[in-house]
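Here's a slice of the assembly, chains where they normally sit.
Labels A and B are assigned to the chains in the order they are written; within every chain, residues are numbered from 1.
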Amino acid sequence: MDQRKSFGSDNHAGAHEAVVRALSQANTADVTPYGADPWTERATAALRTAFGARGGAFFVFTGTAANVLGLSLLLRPYEGVICAESAHVNVDECGAPERLLGSKLLTVPTRDGKLTPELIGTRLGDRGDEHRSQPRVVTISQVTELGTCYSLEELKSLGEFCRAQELRLYVDGARLANAAAHLGCSLADLAACTDVLSFGGTKNGAVGAEAVVVMAEELAAEVPFLRKQQGQLASKMRYLAAQFEALLDGQLWLRNASQANAMARRLAEGITGLPGVKLCQPVESNAVFASLDPAHIARLQQDWHFYVWDPAAHLVRWMTAYDTAEADVDAFVSDIQRTAAG
Amino acid sequence: MDQRKSFGSDNHAGAHEAVVRALSQANTADVTPYGADPWTERATAALRTAFGARGGAFFVFTGTAANVLGLSLLLRPYEGVICAESAHVNVDECGAPERLLGSKLLTVPTRDGKLTPELIGTRLGDRGDEHRSQPRVVTISQVTELGTCYSLEELKSLGEFCRAQELRLYVDGARLANAAAHLGCSLADLAACTDVLSFGGTKNGAVGAEAVVVMAEELAAEVPFLRKQQGQLASKMRYLAAQFEALLDGQLWLRNASQANAMARRLAEGITGLPGVKLCQPVESNAVFASLDPAHIARLQQDWHFYVWDPAAHLVRWMTAYDTAEADVDAFVSDIQRTAAG
């Protein structure tokens, strides 16, 4: 284990101490398994309230699983999912949606990871043609894989477009907390106009827990069966629920996301104006995308952990986490400065 | 939460305190996600050694997921899985094998949940017939869903039969620890002659963790991809690994299983000879299957938590856990005696 803070990803961090403490506190007597326990009842009730989700909230173990479960609520076998080419669901899930859902992803190239009504419209021409997978769900990532956020106006516009087009809207919210922190809005604001969302705990300081939030009541009845069938029903559910309870308590999730976002901004500010270093996406969450000289990338990677996002473009991704400190950023910036200065 | 110990299932219990402590201890600095961390390296190495598994060990979150992952290593699309009608994989996974693997389960009725070469032979007549799903894998549960254990001789005989018939042998080991405790053998003894096994942590005192143990080296290369695709790749893997490390440390898993088994035997002994109470399966693990007067069942369920396994047969299942104490059993037996006495 390196002593230096990783800028590789927000899942390199451990769990927030409040989360681990909650696990210990949940470790009491027998309870009914599979979610009929007080922790699950409290945590799902809290999520239901926070999102205004009449369909309820359901815990699963991973982000891929949350996406598959969420999408499976919304699709018939011949229906497809419109998403950005850069979407996690398209790029980083080893084909799980195709394998587990059997559905085609109808991808759209984007500049910043964000879909627009216009971009979605490019995939709607095949409706009614039996030779084509039928577009039925739009999935967006909030925040996107490029660290950008949909504004509330953009979300509203997408939601209205989807409703008008009889498309359903699913949100991959592995970093939804960071979006709420960036936009200064509530989770319910982010959920308005959507059908199903995931709400990521793992990257926010959990040990490993994600929630699938179902907005409409009529979508909820299928979740227990689909979750079980997809291998995501925890028998000792209390330990998933307790993690979320800890994150929801006093809005720890928001403090965690705010800290991560602030550190990304601090990092971005620290490198602004450096010769040969260019910010490549607006910093709207806890990720900084920058391009720099490949030799400088190599030199920095000797001491620091981060990913090259696109080798051809000399593009790197630097991520902060809930536990990234100002001193971590400052040390990293200082090394970048030194490297850039040659 | 009831004050009385549940006899409903071994997943009603919380986690062993050593497991929870291990989670806290693993909650240190940044580590590489997805399993490239010291906890995962140590725990998988320990499992590899304990089982003699040249293919390695891989963590997942649930028993259903372990079974699906294990079977997915062994099957082509037109191949089927021979299993007992009572198998968890057939009865209790909401059709996950059919949905996620696409494979047909070729079920065999059994008396005690156990397959034999003869029973397996009844499903081999269709080999080579293109109209029939081709039997390729045999899956057994050790211990079975009826609380019975395959002896080492039975395992050897099954393994040799499978090898001779070019069948692969998968073991659903959600309660493998209880089998080792009952048989007084090593995990490697249980794994000999098999291809892939699951090794259940959750029912043995974990928070929630299962291992897929791959015996042959040539089967291992596919696991990472299949695990990820099936939504079972933990980003913060250390927290799964730490649970297993705690269970493996000083053979805690064996002490836990032995305690549960001993309590089941104590319970069985306590009810032996009671009027109207009949033991229905040999007690070879931590489950007691008994039949008794339905009115007595109803009266007992007012105070105690357990499941009616087969209402028509007045058959109940009483399960003990790693943390069931002698006093728990004695109190329960005493109530059964009082009820039976009418």
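Going forward, a contact is a pair of C-beta atoms (placed from the backbone, for glycine too) under 8 Å apart; a residue touches a chain by one contact, two chains touch by 3 or more.
Because the structure is a prediction, the values reported are computed rather than measured.
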{"item": "Homomeric complex, total chain copies (2 given)", "value": "4"}
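One rule holds in what follows: only the chains that are shown with their structure count from here on.
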{"item": "Whole-Å gap separating chain A and chain B, where each centre is the average of the chain's CA atoms", "value": "34"}
{"item": "Sites on chain A touched by chain B in the complex", "value": "1-3, 5-6, 8-9, 11-15, 17, 20, 23-24, 26-33, 38, 60-65, 68, 93-96, 99-100, 202-203, 207-208, 225, 228-236, 239-240, 305"}
